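Missing here is one protein chain; the remaining ones are kept as they sit in the complex.
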Amino acid sequence: MEPIKIFAIAGALRAGSFNRKLLKVAVEKAKGASVDFADLKEFDLPLYDGDLEAQGLPPGVVRLKERIAAADGLLIATPEYNWSIPGTFKNAIDWASRPPSNPFRGKTALIMAASPGQFGGMRSLLALRQVFVTLGLFTIPQQVTVSFADNAFDESGQLIDPKLDAQLQKAVEAFISVTSALKNRN
Amino acid sequence: MEPIKIFAIAGALRAGSFNRKLLKVAVEKAKGASVDFADLKEFDLPLYDGDLEAQGLPPGVVRLKERIAAADGLLIATPEYNWSIPGTFKNAIDWASRPPSNPFRGKTALIMAASPGQFGGMRSLLALRQVFVTLGLFTIPQQVTVSFADNAFDESGQLIDPKLDAQLQKAVEAFISVTSALKNRN
Amino acid sequence: MEPIKIFAIAGALRAGSFNRKLLKVAVEKAKGASVDFADLKEFDLPLYDGDLEAQGLPPGVVRLKERIAAADGLLIATPEYNWSIPGTFKNAIDWASRPPSNPFRGKTALIMAASPGQFGGMRSLLALRQVFVTLGLFTIPQQVTVSFADNAFDESGQLIDPKLDAQLQKAVEAFISVTSALKNRN
Partner (left out) sequence: MEPIKIFAIAGALRAGSFNRKLLKVAVEKAKGASVDFADLKEFDLPLYDGDLEAQGLPPGVVRLKERIAAADGLLIATPEYNWSIPGTFKNAIDWASRPPSNPFRGKTALIMAASPGQFGGMRSLLALRQVFVTLGLFTIPQQVTVSFADNAFDESGQLIDPKLDAQLQKAVEAFISVTSALKNRN
């Protein structure tokens, strides 16, 4: 049985993003999976504009769609801006969903969030789940929110709270189990 | 391989409920599955009250929890009241989720809604999905909303619109496929 | 100028409810307003059932509708059950919204939540806001969530955290100011 393929991306452009840190910890726990760890920045996406799209999909959009299409499941870590998905990240999702194909359909997703505040990006995840329904993603119920994210990681980038780390471990295991079961079903 | 077990319930007490009709159509399409078709009324649930719970779970709650626990997946059709889940149905969910056990965890769900209005219960489904996340349900992205439900069924109880019927067929098939894959994973 | 009238209710039946405590603190801050402090229990509401409604509104529903109709604004404190509005409370809202009249329309609302968990009922408030839109309520953006509610109140029922208490004070003042402005507009 070939290993499942995961596309991992954080919904932020900032180099020191807490969510990229969180994503790295999650990826380390995805033993046995083949992970494509992307940086949102590398796709150099413009803001979505129907008039721009009419001239053809920008090259970064084409690459983003291909990378998503190649995966069995998505590992996502997103900031929360104003109680919802960052516009920057939603813009990437909007572009990736454009015709001729929906690369999200039928794949699984594990969603996570880190934020400096008390709610740990919870509201961003609630908003993201709604978006992922129409994209046809199986977003598993397990999710991880990291509150007070500026103090949540140690110098080596690991989660300081062992309970949170164990929760992430279990979430990643559930994600891999479900992704594998859905990939290999008849 | 034993057939999957489905617990089917509509989130309304009214005898002529559109959602019970919709649920019946869905159940007919669940070929090969073993379906426990419940009526919310038969559990005779009181309104949730922490003081009442302290005296022990009411017998209807115990029965509801057992019937859910026995299933691999849930087939749900719910009305929309005031842009959300009916209190009547949410009350049943709240009771069923109470300790000592969460019978929902790890099961799959297909959610549907019928309403007399233009939006077909869409907002009730969005609200229900959020609830099902914390219950640990794998709610599949496929869903069905039936708008103008008072004119959506023929005299034999079938959906008049063939496109909608085909969409329901596909949703039920996806539900069975996912439920089966998750039940039989290693 | 006559004082504004407030209908205050907590969305729980339990006698020791944290939300009733929170509501009391809020009511004490509503200086100069005339407050009708209700107990959800006194309306003795059945579960909503369209067949029951067809026999006439239950007396408790009629009383609840009248008490809401008499107010200029609503002061609400609600628990969170399963990431949403308690079924018990949603049931009361569903009944109160039934014809012949919508007593909520055009009134203001301040919504609050207390919960034993980290998120303080935030998700219940998000869900409640959506419901209040279709009811025609002006729910002010200020809101208060009390996390770890089992340790949030002192023996006299006051909020222990002075920052939270000040936030509640400001929210109540904004609520009274907006309610008064909307009541007295031409």
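Note that the chains take the letters A, B and C in the order they are written out, and that residue 1 is the start of every chain.
To be clear about the criterion, a contact is a pair of C-beta atoms (placed from the backbone, for glycine too) under 8 Å apart; a residue touches a chain by one contact, two chains touch by 3 or more.
Just so it is clear, the model here is predicted, and its values are computed rather than measured.
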(message) If I consider the whole complex, including the chain that's not displayed, which of B:Ala71, B:Met112, B:Leu126 or B:Val178 touches that chain?
(response) B:Leu126
(request) Touching the absent chain in the whole complex: find that residue among A:Ile6, A:Ala113 or A:Val131. (result) A:Val131
(message) For review purposes, identify every residue of chain A that touches the missing chain, sorted by number.
(response) 12-17, 45, 47-52, 81-95, 97, 123, 127, 130-131, 133-135
(request) Against the chain that's been left off, what residues of chain C make contact? List them. (result) 126, 129-130, 132-143, 177-178, 180-182, 184-185
(request) List the residues of chain B that touch the chain left out of this view. (result) 118-119, 122-123, 126, 147
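Definition applied: only the chains that are shown with their structure count from here on.
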(message) Of all the chains shown, whose C-alpha centre falls nearest the centre of every protein C-alpha atom combined?
(response) B
(request) List the centre-to-centre spacing of chain A and chain B in whole Å, with centres computed as mean CA coordinates. (result) 29
(request) Could you please state the distance in Å, as a whole number, between where the Cα atoms of chain A are centred and where those of chain C are centred? (result) 37
(request) Would you give the residues of chain C that are in contact with at least 2 other chains, written as numbers and ranges? (result) 123
